[in-house]
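A single protein chain has been omitted; all remaining protein chains appear in their positions.
Right after this comes chain A.
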Amino acid sequence: MDSYNPGKRSRDDFESDNYAAPQQQFEDENAESKRQHVDPTQELINNVCKDIRRLGENPNIANQVADVSYISNPIVAEFEKIDNLRNAILSTIYAVIIEQPQKINALSNLILICNSKNFVVAKYVIEYLHAKAQTLLDSIAPKKEEADEDVDEEDAGVFNNLKSILKFLATLAPIIEGYSIINIFKQFLKLAIDLQNETPDNRNGTAQEIFYNSLIAVPYLFSNDFSQELIDQVNELVALAKDFKIVESATNTLLQPFDSKLDNYKLPYEPVKMIDLIYNAILTLQGEEKDWVNLKHKLFLDFSELLASIIEEALQNNPISNALVKHQLPQLSLPTIAQVQEYKPVGSIDKLWKENSRVLFQVYNSTEFETVPRIDSYFGLFFKDLSFDILTNLSFNKNEASIQLSILDLFFSKDLFAPPGSSIDSLTMIHEDNKSGENVPPLSTWKIEDIAVESILTMIFQLPVTLYREIYYYTVLISCCRESPESIAPVFGRAIRYFYNNLETLDYELKLRFLDWMTTQISNFEFSWKWDEWVADSQKFKHLRHHPKKNFIKNLIAKEVRLSNKNRIKDSFVAVNPETSEMVNLEEFYQYLNISLFEDETKFILDYDTALYNQEGTREILEKIHLEKREQLAAKPAVFAQEEIFFNFSLPELPLHGVASKVYDFVVAHWKPNTDFDELCKEILEATKEFPDINGIKFMINLIFQTYAYIGSRSIYSVVSILSRDVNKLKYLSGSPIEYTEQEPKFEEQEISPEEITDRQNWIIESIFRVWIHQPQEVFLILEYLIEFGILKPENLVLKTLDLENNLILENVSCMESMNRVLFNSSIATDKGDSFKKLILLLFNAITRNLNAISGELQEDKNEIIKITKDIEDPEALEVSKRIDQEWLFYEYKGLLKSYFRRYIKNSEIDYLSDIREIFDTIENVPAKDDMLQWLDEVSP
């Protein structure tokens, strides 16, 4: 038998390709330092467990089986004698099953061999896993006193873990008495069927999960046994699965990664639900003859011959019994239907199933041939399932997760995949040869890199939320790329192009994740990207602000600048001229290096300050100051962000500079009592009286807040520390309720109306906009702290970012991200009471108002779908551009609303539905309204 596939890389090849992976280095160092002190038993335990963790990583399967047989020797010899060894082995086996389920088959080889040498090992393992499964099931209905136990946030959930145990026990079918493993499968299938039947009209997510998990594990039964008896039993099992009723809501637009913008665009693909696929996938695998010939030797590695000889020999030499010992596997004691209905999953995957229909995400489906198995086939679902489990359960070691995903092909049938690192060109040639009949049988065009990357991207683009912080998945991708850059980089390139090409339909929130991922990704690889591909789009959308592609390019560059600096990013805008092979600078993108909050920074500053002073002649003075400072800055080789601040109050040319200097001295000094601050405020107001055209309060607020921001401008945390020092003083200015400490002198009671408070808070927001205009991320960080300290109400900031003149929430990535944090922090605030609901309703109302204003301006027939103009004949035509921009603005606001609906209304414990329906009913454009009312139907029980 040809057992060695030279095309496959082992883990060691992988690690030696580049510098040793940090993990490896760490372990070696560890081993070295331990070797001096560790006693032989401990060393044996360490070595055996390390071997178990590495099972299946050898590409030569003859050697692999020989290794397993070798590893089994100390295990069978010492298993009963050394308690610590036994316990360590059992926990390691469990960990591998849960965290690295791709190794289940290799692990079962070990147990089968051990069983033939000393059946007690297998008996222990089977009993241990049975007990583990029972413990998991028992945890569904926790006794009261256990309810508060620490929850493991890394856990994928009871039923997800049970799935992996089930898979493993299924591979042990040949040594389980009377195929009683089949009974356990039946137990789970019946539980799923009964659970769903309990609520015939409503989807039960847990029932779907149990059903899916049982079926995905079924083919494992054939790993080591293909007898007719087993085939008959499994067929019976599949027949039972027919009775499961799939209940789903009529539509699921909320969870779809793409949105057709009311049929303005065609979706890149029709999204499918996992639950709709699994049963048919199993039927196809079973085949018309029900002989499972489509599975036999096609998925799992065929160890049968290699194992048979070892097992036979071992049995002959076995002093106790020469016959194969089989073990009992009793049924599990399942929780009741009511208990499962009550089950509130902590584990991430269980929760995902329970709360949402699971929609599959596809990236690599645009080539003429398959680079990943069809999504509706068992193989397609199988690899997704494994990858999700690895990613979810190995999150404590991103390097290991990336290695295991990259070598996933190693654990399965050797002809299943094209050689690792195959380029699309070489796959195209294989495909051509397959078509012409040159390759008999046809060769695989599946790429393991595509499967791995698509699975990770599925997790990044998981709706409604990712299971872990996105950064985890980004860094797994980065690790994959570092391991083998030449083979992975093009895979990423294809994904990035795919998302970019579909930005028009990509879900609003997913666009943000795409931005975030791409920035993190390329920042780890010297910001290199084929920018020349996007030049034409940037030119075409010149006068558009809200076109998704234009918006993406602009904000991607802004995020890059935030992670690095303008010069470095500027240097990355290069391309090679194919004719001369010379480097060309792509000047088209230089415009985006200005990340200013408002387009014309200078004009904004001058207009703002002129209005604030409201004196004849100040504009000219301000212009002069501004020009001088610009010249100064231009002469410097490097400019720090804080040097770019235009802070003018104390310049002698300007009115009120005297009192401005006092404010400066007050803030820069150590803490002073409230009484001093009160006096300072009075002095400012008194001074402004000399200038009747100046709005005194507005001026005072600007002067004080800009001074704080300016003095703290050396770093965010300097400003935060001085702001936090003077919270009550600033609350006094913003009109927020003050909580005094015991001996703190109190301010006089102010009589200010709610409208005045709103004005004051808006002025505070504007003053921060003004002072940090050139660095929007600073603006929003400061504003977020002002909200955290209770100086500002989140409502005022939210409304400000939604104003239709600037649409900051859509246009500026720092603002988008900030608003998401503000909303999230408000949602988790412990003392939120009704205030969060109010905030959400205010947000929904405001966006709805914007939608109506935009559709009104577009003057469309209210009953018609708002059409997006796609052909831009003349990018310079301003009027046309303006209209197209409004069309996009409408759909971007709608997308934003959808993302907030999904995040805060769907699966919420607060009852919003009737209020939201009332708000949506006010939407004037009828097709948009109908579409949005459908979201409500999707979440209504």
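We adopt the following convention: contacts are C-beta pairs under 8 Å (C-beta built on N, C-alpha and C of every residue); 3 or more make two chains touch, one makes a residue touch a chain; residues count from 1.
Operating definition for what follows: contacts and distances are computed from a predicted model.
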- For the chain that is missing from this picture, which UniProt protein name fits: "1-deoxy-D-xylulose-5-phosphate synthase", "Nuclear cap-binding protein subunit 2", "Cytoplasmic tRNA 2-thiolation protein 1" or "F-ATPase delta subunit"? "Nuclear cap-binding protein subunit 2"
- Contact with the hidden chain (one of A:I71, A:V96, A:L172 or A:L277): A:V96
- Of A:N60, A:S180, A:N524 or A:N695, which residue touches the hidden chain? A:N524
- Item | Sole contact to the chain not displayed, among A:D225, A:D385 or A:E400 | A:E400
- Touch list for chain A against the chain that is not drawn: 22-23, 26-27, 29-30, 33, 45-46, 49, 53, 87-89, 91-92, 94-96, 99-100, 394-400, 469-472, 475, 478, 516, 520, 523-526, 562-565, 568, 641, 715-717, 720-721, 775, 777-778, 781
